[in-house]
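One protein chain omitted, others in place.
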Amino acid sequence: MEFDFNSLFAFIIFGVTIGVVYGMVALGISLIYSGLDIVHFAHGEIYMFGAFFGLVLAKDMSIPYPAALIGAMILAGLMGMLIERVFYRRLTRSGGGYTVAGMGMIICGFGMSVALMNVAFLIWGADAEPFSIDLGMPLQIADIYIPQSYLLTAVVSFALMGLLHFFLKYTKIGLAVRAVAQNKDIAYLMGINVPVFISLIFGLACALAAAAGVLIGPMQSVQVEMGYLMLMKAFAAAVVGGFGSLPGALLGGILVGIFENLGAAYISPSHKDIYAFLLLILVLMIRPSGLFGIEAKVKA
Amino acid sequence: MKKGNKIISIFVLAGMILSAASALAGEIRIGITMRMVSENGQKYGQMVMDEIDLINQAGGINGNQIKATLMNDECKSDKGVANANKLIFQNKIHLLIGSTCSSVSLPIVDVTAKAEVPQIIPHSTNGKITQKGSAWVFRVPVSGRYYAGVNAKYVGENIGMKIAYICAADAASQNDCDAMQKQMRMQHGAEPVYVAQVQEKEVDFRTHMQKIKSAGVDGIMVAALAETMARALVQSYEAGIGPDVRRIGSSSASNAPVPKIAGDAVKGVFYAAAYSDADTRPVARLFNEMVRKRYGIHAPDHDFSQAYDLIRIVEIALNNAKVSLTSSSLKADRAAIRDAIAGIRNYQGLASGPISFCSDPSPVCRDGNKTPVLIAYTKGGEQYETEILARVTMPIDFGL
Partner (left out) sequence: MIGFFTGVEAFFTGLSRIHRLLPWILAYLLLLPLPFLLKFGISEYYVDLANRACLFILLSVGLNIVKGFCGQVTVGHIGLYAIGAVTSALLAINYQLPFWVSAPIAILITGLAGIIVGLPSVRLEGAYLALATLGLGESVRIMIAVTPAFGSSTGIMMIPEPKIGEFIFNSFESYYYLVMTCAIIGIYLSFAILRSSTGRAFQAIREDAIAASVAGINVPFYKLLAFVISALYAGLAGALFAHMPPGYLHHNNFTIIEMVTLLLMVVLGGIGNIWGGVIGAIVVTVIYDQTKDYYFYQPLIFGIIMVVMVVFMPHGIGGVVKQAMIKRKFIENQEESRGSA
């Protein structure tokens, strides 16, 4: 097939639209990393739970889609806070980072992920559920069709991103969150209730994952196993953008999306998932602080 | 602490001995290993168990009760092999039913051949299963090689030669996809326009759809497991490929999640399978009604019908087999059951065509059903509807 710029443009557009979803999950992972110093391996399952919450709200309780989105975010946020309170707090107390407890954190994340997946399986079964939302005709640019749901995803994720940025930069609570992320001991001394803020950070991150789940539901249907692959892509996105950097996470997500779509289009579609890993490993080996290095918080 | 540990270890030991002692004489023991992960998987696993219960309630087989043990293999070969070993060597089964996944049935064929236990397969379509030459394996469903022949014939005569292929990397789909390309080449000399090998659980097909759209094709073959296929179908419409391009499914298109997830995108999709709920024969109507009532699903797909046929065939074979069912006759009983299954000729059940076996350990003898049906969806969603396009009995050595 001869090279044509029209399809190249299309592939990039596809990459960007899926990339913002990766970015949103990566944003949550980055938030947790900067707040709690742990890499959350069960975040994919939170994303899956979020999608199911949205599905239950929108379909079984026939709540309008935007309200279901917010509802799912709140529910997943509460769930995340509960998990943090019950399990992770004990571990963070004995020190995160790279101690033996740090390894425990990773193993704990894996165990949590398996357990949560099984819980979802027991509640909703293994079959994929359609999450059809009628948003009207796809948008057409030349001969590229972009379904409205992708546009909506892009708009919502940029809006959420902006809101988060505003919240962190210009509100007092946001300032406290940043202080906790920067240095917990000093934040304590400044009179900030650190445990509450850690819970808040965790909840926020989970809410973002849920939003991604509800947004992607209409495109890819909702299934118990959906979390794992998304988690891998989100990790890649977070690493590429610089772990702990919030704008980096979104940019990283878009980059991963474009990279894997171009790889699938021009090299080999069956190796699609490997491209994200490749990018992840390459960036980790060459520049662990991420490609952009914006406010990245790397500890060694 | 000391006492507690001892008590626990005694319990564990007692449990092990009890489970070993369950291998008693005087009953026909059947082991089943299936993929019990999906909702339908659980339901037809339940159906198999229920049907065996009904046989037992009606007095069993020649006065002997059937004891069935159902295990889940999650479609993983190591788990399937472990299940088969456990059923054969611990439960001392007379007959193994399973598995439903080709990648699990393939190694189990070797296990049963070595242990000399008859194995009967509910719906793995991969051609290699019977080509291994085991004398102990029987396949109730239609082998993948027949499906491709019917599909290719219909496509060549009614649709066109420019076909694009999207093939997922699971055993059944890969097999269907390769066979279809081979048949298109052999029957019509048509080379594929575009082939994309995608991952088993791919979620984003837009890149391929864009390429297929610019290539301009007559039809798209989507060979994938149900959920993956449904996503591909939906995304093909989203990419702006109109309904004039026909979509061809692999045999897993018959599974209920396809119309459920794909919704209207499933309309016009056709595929070759072993059973359609649009079948008008009275036996099929009764079966549809039974499954609907008992398991609360809209319509049985060919997984259900094949599992049902399998139980009927097993029932006939067990009735014919001369078994003594003592603990010393296990080996002879297994051989007798195998010979009884091999003796089945022209079983007319729900399946699209008559099912016959014979004793030669070759695919010609061991692929029971040779009649694929071409089915098309006329309505999507949970209350989906289908119609039968054609029913073709293939020559027994076709596609070998």
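In this document, chain identifiers A and B correspond to the written order of the chains, with residue numbering beginning at 1 in each.
Going forward, a residue touches a chain if its C-beta (ideal position, glycine included) is under 8 Å from a C-beta of that chain, and two chains touch if they have at least 3 such contacts.
Just so it is clear, the structure is predicted and the values come from calculations on it, not from any experiment.
For the chain missing from the display, the contacting residue among B:A169, B:V195 or B:C358 is B:A169, taking the whole complex into account. Of the candidate positions A:I12, A:M232 or A:L262, contact with the hidden chain is made by A:M232. When the full complex is taken into account, the listed residue touching the unshown chain is A:A115, out of A:L8, A:M61, A:A115 or A:V196.
Against the chain not displayed here, chain B makes contact via residues 1-2, 5-6, 15-17, 20, 23, 36, 71-72, 74-78, 81-83, 85-86, 88-90, 102-103, 106-108, 110-111, 114, 126, 128, 132, 169-171, 173-175, 197, 199-200.
The chain not displayed touches chain A at residues 33, 38-39, 87, 90-91, 97-98, 100-108, 110-119, 121-122, 228, 232, 235-236, 239, 243, 268, 270-271, 273-274, 277-278, 280-281, 284-285, 288, 300.
By definition in this document, only the chains that are shown with their structure count from here on.
Between chain A and chain B, the centres computed from C-alpha atoms are 37 Å apart. Put simply, chain B touches chain A in their complex at residues 37-40, 169, 196-199, 201-204, 206-208, 210-211, 213-215, 227, 230-231, 238-240, 257, 260-263.
On chain A, the positions that touch chain B within their shared complex are 1, 4, 6-7, 10-11, 14, 18, 125-130, 132, 138, 140, 143-145, 147, 220-221, 223, 225-226, 229, 261, 264-265, 268-270, 272-273.
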